[in-house]
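In this view, the complex is presented without one of its protein chains, the others remaining in place.
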Amino acid sequence: MSELVSTPDRELRDNDLDHSELSARLIGLWHTPSGWLGRLATVDHKVVGKRYILTAFAFLALGGILAVLMRLQLSGAERKLLSPDLYNQVFTMHGSTMMFLFAVPVMKAFAVYFVPLMVGTRNIAFPRLNAFSYWIFLFGGCFLWGSFLFNAGPDIGWFAYVPLSSLQFNPSKRADVWAQMITFTEVAALAVAVEIVVTVFKQRAVGMTLDRIPIYVWAMLVTAFLVLFAMPSVMIASTTLILDRLVNTHFYDTASGGNVLLWQHLFWFFGHPEVYIIFIPATGMVSMLVATFARRPVVGYTVIVLSLIATGFLSFGLWVHHMFATGLPQLGASMFTASSMLIAVPSGLQIFCWLATLWDGRPVYRTPLLFVLGFIAIFVLGGLSGVMVASVPIDMQVHDTYFVVAHFHYVLIGGAVFPLIGALYYWFPKITGRMLSERLGRWNFWLAFIGFNIGFFPMHILGLMGMPRRVYTYTPEMGWDHLNLLSSTGGVVFATSFVLLIFNVIHSLRRGELAGDNPWDASTLEWATSSPPPPYNFSRIPVVTHRDPLWADAGNLPVVAGLSVERREVLLSSVADAEPHTRESSPEPSIWPLLTAIATTIFFIGSIFTPWAVVWGTPPIAAALIGWFWPSGTKEDEE
Amino acid sequence: MRQTIVRSVNDLPTYGFGSQSGPWWGAMAFIALEGMGFAVAIAAYLYLYAVNPKWPISSAPPDLWPGTLETAIFLLSVIPNELTNRVAHRLDLRGVRIGLIVMSVIGVGLLVVRGFSFAHLNTRWDLDAYGSVVWFVLGLHTTHLATDVVDTIVLTILMFTRHATARRFSDVTDNAFYWNFVVIAWLPLYLLLDWIPRL
């Protein structure tokens, strides 16, 4: 068997190649083939990541349009812009789109693009799975929105409580569309989570020990674990719901031993970690931005990393605080009060670390930093109102009112979207090679900050004044008109800030200032390569000797040599101390992930209409998967 | 950016076994999420068990023999599985071929027994919540079982083609690793499905 193990000595390595020849060979090896087939078959994490980011932002725009429609409908009592039926579809679509098609995917999308760059590798782990994940996400999102355009959009809330979502009370296909959209997006999310875990564990640059991992990468690692352990719960929930609707099972049918609170437990066991799946990546971004724009490393690296991990664990112990009004035993409920409030501690520690960093640093007031400052102001307020709703008696008043709407928009927009937009300004030059306009950026920030607060702060008061959520209108004698009008005005201003952002992106793509490799003089590895990065990311894999490699050794990058230039190779290293041990091949482009995604889509959509889709839908998926994994006989696969 | 070569990886191997290989970690991650899926399904079963005064709600418990037979085969299958794992580590092509054929046969056999398990659950998915959840839990495990059996068969075929290269042996060990997960996941389900209704 010895011929199987020996490394072919004839293989050309990068040892003695000069820079230009090395680049030429690596481009030949790693580039995405031109032509439409090549584009569909690409497995470059940067190409897939860009598509992911763009698609997620497209869904943000769609969800945002729905938000504006709702604000117009609610700007006065008894408005007739949207019918109750349409309004219920619109708020369900808004919530589902923002949670499942924007917030979670966009965070994964940035990770798909940046985690491999930040850990210093040439592609994400399982790049074909990555391509598959994107297609599934795209098809699932299009399926949901296509259904909505044909008046089959779900109208049961993004939480789809049974029995309202059961066949008896929702006989159309609307609830099935919702349940199957969940399946699509969860499959996509789980796939990326697996890739991130393996990329961070095994593909870190030589010497990037655990205590040298950039905080953003830590945040994405924790997030990936949250996805792995939270998403199965909602997949089981949506599957059992669709089984109840399709083949007459009785999971949620109280007449046959089913139970409606089971749904709420399954949904919120996922639904609360979900908030942190969105928020933790954002805190990772904040840590990067704070370090770069305060011109010093973040204070308390260890504290922040431990806080991220603690947040991850605690997030699984809070789900019941969404169910305080369901008549659970009192003592049990109050335990969840304590655990829900305690999660403020790790979040608080992170805030304190950032404050200390800004205190000592020499802040550079560019747009990304403005968004970080806006984030701190808004998120702290949202966190505090979160402590309020963790209290059982307070929650009994404000649960399902506009107070809660205000609270989670402060947390999700303040806590996640502001850092995200800041990160977009920060990383845009790396992705495109051009800077976003600073002047437009300032306008963008102030419009967003002011519009957001005018839009959402009054909702706290409306909630305390008794306005419930998810109402398509209210009667004039309730006295809610003025605050609602104010809120709608703020909402429109906030929406305008996004129009400005889109304009800035389009404008800067063509006319933006050229960025260079490291326009912000930042410290992490993604800035060690060109902007935009070449298909192979790094011509030689970096060796990391410091937590802030580009600050520690300015202008000089220690690297390794000895990788093949005849087949796609990535370096695997040990989990704890990042000692390299294997030169593993990385997959070539393949059309099979797309074909598998198409087969899966047919399976998922078909099974809404007939259970037999499970029977005739499975063989094509199996065939596509075999095609995907069948070795092509090329050097990459055979070695 | 100026680069200084400080280290050479010329001598590193191009594949590894177990935790030295990327796919093994991928399998670990999938096992984690699928294990979580089983945990949630078990929790849902126990929740319905707790809220219903009578369990099974309106039927007899499943017949014991198919589940018990499955458990026995699963436990015994660990032995040929481990042997296959070892010969794969030794890059012994003939041994791997035999091992994979044995594991494929065991897998297909288990799928047949699984069919009897369904037939002897003594309830239907649309009878009541008990029937729904036992069919669901058993169905969930069956998808894992079937997936691994198909994977094993494909690998077996591969080992008889020109693709039977060094890397494939690493795939064989990962497949053996995943089989152990399918076995371990079954054990609590056996207690859950066959014995809880008899409490």
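First chain written, first letter: the chains are A and B, and each begins at residue 1.
As a working rule, a contact is a pair of C-beta atoms (placed from the backbone, for glycine too) under 8 Å apart; a residue touches a chain by one contact, two chains touch by 3 or more.
We adopt the following convention: contacts and distances are computed from a predicted model.
K.L.:
Could you check which of "Cytochrome aa3 subunit 2", "Dipeptide transport system permease protein DppB", "Copper resistance protein B" or "ABC transporter substrate-binding protein" matches the UniProt name for the chain that's left out?
P.N.:
"Cytochrome aa3 subunit 2"
K.L.:
What are the shown chains that the omitted chain is in contact with?
P.N.:
Even though it is not drawn, that chain still touches A.
K.L.:
Would you indicate which residue among A:Trp30, A:Tyr474 or A:Trp628 is in contact with the undisplayed chain?
P.N.:
A:Tyr474
K.L.:
Touching the left-out chain: which of A:Arg295, A:His507 or A:His581?
P.N.:
A:Arg295
K.L.:
If I consider the whole complex, including the chain that's not displayed, which of A:Cys142, A:Leu167, A:Ile309 or A:Leu342 touches that chain?
P.N.:
Only one of A:Cys142, A:Leu167, A:Ile309 or A:Leu342 touches the chain omitted from view, namely A:Leu342.
K.L.:
Please pick, from A:Glu21, A:Asp211, A:Asp400 or A:Glu579, the residue that touches the omitted chain in the full complex.
P.N.:
Spelled out, the listed residue whose C-beta touches the missing chain is A:Asp400.
K.L.:
Pick from A:Val200, A:Leu266 or A:Leu483: which residue touches the chain that isn't shown?
P.N.:
A:Leu483
K.L.:
For chain A, which residues touch the unseen chain?
P.N.:
With respect to the unshown chain, the touching residues of chain A are 83-85, 88, 155-157, 161, 163-164, 169, 254-255, 259-261, 295-297, 299-300, 303, 325-327, 330, 333-334, 337-338, 341-342, 344-345, 348-349, 351-353, 355-356, 358-363, 373, 376-377, 380-381, 384-385, 387-388, 390-401, 457, 460-461, 464-475, 478-479, 483, 521, 523, 548, 551-552.
Operating definition for what follows: only the chains that are shown with their structure count from here on.
K.L.:
Taking each chain's centre as the mean position of its Cα atoms, how many Å separate chain A from chain B?
P.N.:
30
K.L.:
Please give the residue numbers of chain B that touch chain A in the complex, ascending.
P.N.:
Spelled out, the residues of chain B in touch with chain A are 1-16, 19-22, 25-26, 29-30, 32-34, 36-37, 40-41, 44, 47-48, 51-52, 57, 91-93, 125-133, 135-136, 150, 154, 158, 162-163, 165-169.
K.L.:
So in the complex, which bits of chain A are touching chain B?
P.N.:
1, 4-5, 7, 13, 15, 19, 125-126, 190, 193-194, 197-198, 201-203, 206, 228-229, 231-233, 235-236, 239-240, 243-244, 247-251, 253, 256-259, 262, 265-266, 269, 517, 528-529, 539-541, 543, 555-563, 569, 571-572, 575, 580-585, 622, 626, 629-631, 633, 637-639
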